[in-house]
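Left out: one protein chain. Kept in place: all the others.
We just call them A, B, C, D, E, F, G, H and I in the order they show up, numbering each chain from 1.
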């Protein structure tokens, strides 16, 4: 089941830079992990912004929520979730 | 080069139903054609709405514009275009 | 799997009143049918508006989309879909 | 009398983490208490966000206000309140 | 129980002027009737707009909905409903 | 001359709690004082929010401005002011 | 008493062009009349838009409402009204 | 050449009160100076808000920019600039 | 003097297609004419939309207004005008 997820990161000004750098590194590892599980098939950077466009492939809303809230940067994100399904004119997918 | 394109269709009330049905059928054929050319790798339906989430893979803004304006339903669409590029944490793409 | 679905109806001014009345009656029957299937556990009227707050319980985004687009009033609706999951402080559900 | 209440929590950056954790625990107990009183029949988590969708069943606006402002997290919330009533096509409720 | 209700009228361009004039006259009578019942204690015109600010005093959301939808101009209105309760600094009310 | 005034309070996180409590107490006294002068005939609490709906009865814009800016909580408020006048269907007022 | 009034005209597509031209001419005469009364001291065109920025000088909200609703183009306008008063740093006015 | 300029001041919470008071005093002097030069013919206070409505009369965009950015409060302002020109129905100006 | 002007065209559904085609052709000729006068140095198409991004170089707001309102498509456009001036980091211009 596919979801379009758009995440905008608002870097926290109350954290020390190296603390935030550490969190970002953890974020990268966690993101790679979820992608390897096949749950996060698409992850693109929005040109000119500290935000991404993602597509998640999960079995339930709960699973999607657990994955997103497990991201170290989650507390600093504005997240929008758009459920998607097959388009009648789609060639494949 | 990737673009997130979101298209919302506002069915025209001033057209006869069969005329609009004809345009929709042309739209489907044109969409399949562009997908076969590899220019439109992803096309999903937004759950509960007459709109789609698409990803286009083109060589220039001009090419994207020409493809979008070639769609028979283009005059009845609200279109948003978001340029994207590689995300540093993306596993592949 | 639960979704909050909010539907606002914009009555079409280009349809004859009795034609729209017929569609509304079909809508009521279809809504009752889906509720009997257990897919639409909650349907409330928003006070002072021609819109509703609903909760759907479905197995996939696709199923939700098919149910919503099967509603006779769908072409005259603005629909927002919010995926939900269990709240850690919820007593039951 | 039913109200749709949507609460978005903006975690305070000026509070110490353990202080905020304490408040969150109090919040959970208070939420369970109100639910046991039958005043808060539905509480769901919005997928991907630190916010909830709730339905309150109260006898007056005043009662709803007193319940909401009694929540320990109230000072850190954006709350929207939508009065609801019976929908003519609702099977039960 | 008090509600702030704000109503903006969008005059229908598809109705004949005298037909709309007739509806407006019915609206006035119905509004006076509800006010005489004590359910609509305040009705003010917003300066410079075809809209009003009202306060309704009702026993339930359902009653408010029935009153509002009974207004002949209801189909041509954008309505916002804000539940209110006693303010701790209010002298009376 | 009547004005609808809606005030949303954003509690300042940079003030000590007892300092803000002191200001709130001053606010209450000032609000009662203005109401006794007959300038602030209606003051209601918006259910579920730290904001109010008020009606002021003043002789000029200047008087309204002076009254509002005299409120101790004014620096922490988002204020919207809507001029109103007699509605042709109003029973009294 | 001063009010900033911003008027955006949405030309009606359901009226014959010469009918709308007649209304526009009436509008011009009425506008000149109000200005001669000293009630409409400033009237400017917004560059690039079919809208104006005006300042009205009236004795009450009611007077402003009567003046605005007397404008032949009023039914085709979006109007915003902002009450103003003396600025402490204003040299004159 | 006329511009409608609307300035909303967001008092900085990170500055000491007397420091901000000093800046406000400088602002007043600078505003009076620009008005004396005839560049700032109108300056009104928006009722109930810490913001103003102004009309500037300048020879170029650059001149307007230089004047606005010379205001001591500029760093704490949200500014909107609307170019204006003569209205065909304006009596004078 | 430079202005960023963004024009979105909303094709009129109440005009016959060939009538609108005629207006579009007139629009093209007028646009070329203004560009040859050096008043419209930049005109770009927004990818995926029936709208443009333009830069006008004029001597006054009035001149800009006269140029824009002289465009045959003006009645069917949403126009936004942003005055611009030299940027301190600009290499040339």
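To be clear about the criterion, a contact is a pair of C-beta atoms (placed from the backbone, for glycine too) under 8 Å apart; a residue touches a chain by one contact, two chains touch by 3 or more.
On a predicted model such as this, the values are computed, not experimentally measured, just so you know.
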item: Chains in view touching the one left out; value: A, B, H, I
item: Contact residue for the chain not shown (choose from B:7, B:31, B:46 or B:81); value: B:81
item: Residues from chain H at the interface with the omitted partner, ascending; value: 5, 12, 14, 61-62, 64-65, 68-69, 75, 79-81
item: Touching residues (missing chain, whole complex) on chain B; value: 1-3, 60-62, 64-65, 81, 83-86
item: Residue numbers in chain I that touch the chain omitted from display; value: 2, 4, 27-28, 31-32, 35-36, 42-48, 52-53, 55, 82-93
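We take it that only the chains that are shown with their structure count from here on.
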item: Neighbouring chains shared between chain G and chain I, ordered by label; value: H
item: Selected from A-C, E-G or H-I, interface repeating G-I by over half of its contact pairs; value: E-G
item: E-F or F-G - the one linked by more C-beta pairs in contact; value: E-F
item: Intercentroid distance (Cα basis), chain D paired with chain B, Å; value: 39
item: Chain centre separation in whole Å, for chain H relative to chain G (CA means); value: 23
item: For chain C, residues contacting two or more additional chains; value: 2, 14, 45, 47-48, 61-62, 64-65, 81, 83-86
item: Contact pairs between chains, per stated definition; value: A-B, A-C, A-D, B-C, B-I, C-D, C-E, D-E, D-F, E-F, E-G, F-G, F-H, G-H, G-I, H-I
